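One protein chain omitted, others in place.
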Amino acid sequence: MSEMWINMGPQHPMTHGLWNLRVQIDGELILDVDPEMGYLHRGIEKISEDRHYNEVVTLMDRTCYVAGMAWEHLYILGAEQALHLQPPERAEYIRTMSEEFQRIASHIMWYAAFVQDLGLMSPFLYGMRDRDLLLDLFQSYTGARMTYEYMRVGGVRNDLPHGFTDRARKVLDWLIERFQEYDQLCMGSDIFRRRCDGLGVLSARDCIDYGVTGPMLRSAGVARDLRKDRPYSAYDRVDFDVARATTADVTGRYLVRMEEMRQSVRILRQVLDWLDHHPGPVMAENLPRWLGAPYAPIGREGYLLKREYPKGVGFAAIEEPHGEAAVYVVNQGGEHPYRVKFRSPVYVNLSAARKYLVGYHVADIPPIMGSVDVCVGESDR
Amino acid sequence: MSAAPETKGVRGELPGAGEAAVPFVEIEALRSREFIPAAKEALTSLIAEQGQSKLIRPVFNWAGRNSLFPLHWGLACCAIEFAAAFGARWDAERFGVVPRSSPRQCDLMIVNGTVTWKVAHKLITLYEQMPEPKWVIAMGNCATGGGPFRTAYSVVPGVDKLVPVDVYIAGCPPRPEAMLEGILRLEDLIRLRKE
Partner (left out) sequence: MTALPAPPVPWPELLGEALVALEPMEGTSGRIRFRSADAERVFRAVHDAGFHHLTMIGGIDWVDHREVIYTLWSDAGKTYLFLSTDLPADHPTVATATRVWPSANWHEREAWEMVDIQFEGHPDLRHLLMPDGYEFHPLLRSFKLHEPEDLEVKVRHV
């Protein structure tokens, strides 16, 4: 018996970011693991207490850099509840659309990185190619590829440009064919199946006990999806199914994400049709002056105009690409939030690492951790 | 051919070689089969003529700048754009830039994201593990000066507080084109290197 602890990280191709997986091994067998986080802890919750409600959106893009829109959406929902504001319906649909595009982009990014870890290079190139098409769409209505700063308390910054929905439909048509190609590359590959089947099994009971959510939970057969269970924005007005698998292993998580992308395309087609036929405002009216970002820049004088504003507490939870994300915003009547607390799905999914890694071999760590879809920015915040 | 005089300073002449310029452009122009014997001959004669140190530097710089191996690690958001630059659309590998996972195989560290105090000493360790000569690119606003997180309690306000930085790239995050531009600027710097 020769047991030892090894560090996988913070600089390791498996980590997909900055974190450290300390592994206790005996030969090739994993005896114990201890994830070490905090290498990308940027104090986002603390900085948020020092910023305007709309300025926090800037930080949200950087919180999860592969799913910026989803985190903007999450924070804005919480902030709107804390400030007692209601966005117009068109803004809700645009937010839904943004989140679904982001879900596809995030899953494609995951696919590119995950399959590359298994040694297949072409999925990375295919994935990045298709993701760039989605980023081009984002760029056409937000102006940025990754850090959008698009959503605002009370709506969204600007309306969609002319001809956007047609361009978006073309991209969707292209993508839905590519998903088939992805599947053939992976599920048709004997090597892929042998490396992934039966690995990293986490049962439904363990998932619930350890707070694991998202594709990991749905791959264990539990159809929990906040878009269905607690619909926000326009999700109660669109039709889709919750993707599910029963194997609870790496292949199951792969299948769930692939199916989720197809369901996202389905949602997007409905949302784009709605947007075509329902023009309207994208910002709520009668916003307090210091929130009126689309109309005028916030001057220093705005700070002096201390408007009476009702206090409140906001809570929002969304189904982010990685799982259940939640925010708790405390509004004490000032221009800054008093406290913002985020729940990151990756953070919790990683905390259960001991449950799905112990007992497997060292060579199984890249596929298993790849299937968790780690985004350190959001887990460390 | 009117462009030839302008490009001479960039591609042909070697600033490090002084007035007795090494006929280096010819070596570069040679191809495949002829290359090795011709280079061997040129090198032997040049070493005999000018001494070793004058010759090795230009050859080394030429080889180094055309095969920059950055360290393969992702700190934060810029890492995603760093990855996108190696994707199908930008294909950074055509510049000879290939990310390597071990710092011992690298000569370029692209600091692509926010550096926290917790990772600071690990970044310095990685930098020290890289063989000389080595370069550092601070990619994005966070690595340059802390970016939107500069007031945070856990963030290093600029990676130049820890390691010497050669090229700064602005942007939050910089587009892949900007990253490639930064690498080309670094190649210019290497070309001008004297010692």
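We just call them A and B in the order they show up, numbering each chain from 1.
In this section, a contact is a pair of C-beta atoms (placed from the backbone, for glycine too) under 8 Å apart; a residue touches a chain by one contact, two chains touch by 3 or more.
Just so it is clear, the model here is predicted, and its values are computed rather than measured.
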Candidates A:E100, A:E149, A:E324 or A:E378 - the one touching the absent chain: A:E324
Hidden-chain contact residue, picked from the options B:R57, B:R89, B:R150 or B:R185: B:R150
Sole contact to the chain not displayed, among A:G43, A:G200 or A:G252: A:G43
Touching residues (missing chain, whole complex) on chain A: 37-38, 41, 43, 45-47, 50, 77, 81, 208-213, 222, 224, 229-232, 236, 313, 315, 317, 324, 326, 328, 330, 338-339, 341-343, 347-348, 351-352, 380
Contact set of chain B toward the excluded chain (per top definition): 117-118, 146, 150-157, 161
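Definition applied: only the chains that are shown with their structure count from here on.
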CA centroid of chain A to CA centroid of chain B, Å: 34
Footprint of chain B on chain A - complex, ascending: 10-13, 16-18, 38-44, 46-47, 50, 58-59, 61-62, 65-66, 109, 112-113, 124-129, 131-132, 145-147, 376-377
Chain B - residues contacting chain A, complex: 71-77, 79-81, 83-84, 86-89, 101, 103, 113-114, 116, 118-119, 122, 126, 148-149, 151-155, 172-173, 175
